[in-house]
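Left out: one protein chain. Kept in place: all the others.
As written, the chains take the letters A and B, and residue 1 is the first residue of each chain.
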Amino acid sequence: MHMADALISPVVGGVMWAATAGVAAYSIKKIQNDLDEKKIPLMGVMGAFIFATQMINFSIPGTGSSGHLGGGLILSALLGPYEGFLTMASILTIQALFFADGGLLALGCNVFNLGFFSCFIAYPLIYKRIIQKGYSTQRIFGAAMLAAIIGLQLGAFGVVLETLFSGKTELPFGPFVALMQPIHLAIGVVEGLVTSAIVAFVWKARPEIIEKASFGVAIGNISIKKVVTGLAIIAIITGGVFSWFASVNSDGLEWSMFKTAGIEELEAPDGIHQTMSAIQSETAFLPDYGFKAPENEQEQGAVEREESWPAVSAGTSVAGLVGGAMTLAMAALAGMIIRLVKRRKKRLAA
Amino acid sequence: MSHHKLEVKDLHYIYPDGHKAVNDMSFCIYHGESVGIIGANGAGKSTLLMLLMGVLFPCQGEVIVGDVHVTKKTLPFIRQRLGMVFQDPDDQLFMTTVYDDVAFGPRNYKLEEKEVENRVLQALDIVGILHLKDRAPFKLSGGEKRAAAIASVLSMQPDILVMDEPTAGLDPKSRRRVMGLLKSFEHTRIITSHDLDMVFDLCERTIVIKDGEIAAQGLTSEILVNAELMDSCGLEVPLALQNCPVCGIRKTVKQPRKKGNDETP
Partner (left out) sequence: MSNIINSLYNIRLLDDLARKETAIHKIHPLMKLLTTVVYLTVVVSFGKYEIGSLLPLFFYPVMVFALAELPVKPILLRVLFVAPLIIGIGILNPLFDHQVFYLGGITISRGWVAFFSIFIKCGLTVTAAMLLIATTGMDGLAAALRMLKIPRLFVLQLLLTYRYISVLMEEVARILRAYSLRAPEQKGVHRNAWGSLAGQLILRTFDRAQRVYEAMCLRGFTGEYNTGGYERIRVWDLAYLAGWVSFFAITKIYNIPMFIGSLLTGVVK
């Protein structure tokens, strides 16, 4: 599943963007060291291939339904992990721009969920390990199946965590995981079946393509370790920076408080806050406004009170409604006026 | 102008799988000449062109452009002299706009952006698709794609144009247009094709290839009428030279082509 912009918070989006950019930069460096410029058009055209094959319905035997190819694993198997990751990144970028699949802020999340796990975890640690013993149809089948399932399970878990940390939607951890993982088990099985069928076919027809990909680039444990520690550092730093920037409106924090306290709005420790929360929960259009991050309340108390000034009076909800309607009407009006003016201009010009 | 001469000596090429695609070919093409290379499917025409361009390197023998041997080192020079138009324009038009595509070559030779622009506009003007410069290649018709592919080579200002089946898949009108375009060039031209009427029209000289070897070479007007030779090489005499199917009158070689030959069944 693609993460959507609407489901993530800027902190989560930013951290995942940074992580993805880190991995991408590392991959580009790796490829440039190889200096095989032949791979560039190959990556481009294979990206388009994945795009196009995603349109094919592979009917699943005995179910009456059909599945699709995701792509991360097969790209790694045919091009190598670094190339696969970068190709996934451009596929997802184009999907976000042209097909509104995912989104620009969620792009980091999506590339990570669909690219990183299959190219840098499932491929080297599972697929390659099994294949190393030599190619055969059975081994390709087993390797692709296992790697696809694990890659997608990790990806799905990534979606769950990113959604929860973002806190834009009310989904308790348990049910969400229970929903996501089995769905992605099914998707993973299909991915594994299709990938193994294709890889086996290509291996029989043009063995050099497959064998070159897996033996050409050495992706040992050392580089994986490097990648992972690098990522952890990036994540911590950017996480820190972003959280600091976003501390006034920290949605990620809100979630963690929700988890630990069991309720969303912490009981405010002092009197002012209590009365405010009482008033607010009754009247406010935005009930949770101004109740975040109470632990650094000392510094923020003043700001909070200022920020929530419209919510204090009893008539605010009505004001909010009227104001909202007015805002929308104004936007629509502005748009229509521009259109009219433009049309008139054109008619005059004609 | 000997530096526009293209010479092929004892050329051999064997694909990695052991297939002998080019076997002992020798010929010479002079400045300003237009030469057709014909032969059945799989005869080795495209392979030969790849060897000329230095995309493949011969197992034995050599290709000499002017007085420069085609080797890995001389490739940048060779590729400025020789421009190749591919069989499938989609392989050649890989950028997002026609303009960028035509500019791709000049930019790689690190020309000034102003000069790049001049060359691009000039090349597009020559092939008559200046108005399509901001279009995406996937939104062009087959004929327009072909024209764009030719422009992308012209912008490199080569001396020798190498073309793999320039009229394949074109409708009669587009085919005529491309032929007119090719005819108007003063470059040395090397054209492979199954469109023998076009070869007859455009090329003074023809090289016939059969199973990787040169079966015959000489004046087009002599080779294409040789029914026996053509038949043994998996080809046939161009329609323009065959008996008229309606009245049965045999056309003579010297007879100029009439308009409407395309419609002959």
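To be clear about the criterion, a residue touches a chain if its C-beta (ideal position, glycine included) is under 8 Å from a C-beta of that chain, and two chains touch if they have at least 3 such contacts.
Computed from a predicted structure; not experimentally measured.
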Need the list of shown chains touched by the one chain that isn't shown. A, B
To test your reading of the contact rule: which positions on subunit A touch the chain that is missing from view? 1, 4-10, 13, 24-25, 28, 31-32, 35, 37-38, 40-49, 51-53, 55-61, 64, 66, 69, 78, 86-87, 89-91, 93-94, 96-101, 103-105, 163, 167-172, 193-194, 197-198, 200-202, 205-206, 209, 246, 249, 251, 254, 281-289, 292, 310-311, 313, 315-324, 326-328, 330-332, 334-336, 338-339, 342
For subunit B, residues touching the missing partner are 50, 53, 55, 75-76, 79-80, 83-84, 86, 88, 90-97, 100, 103-105, 107-110, 113, 116, 134-139, 152-153, 156
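Everything below uses one rule, namely that only the chains that are shown with their structure count from here on.
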Distance from the mean Cα position of subunit B to that of subunit A, given in whole angstrom: 49
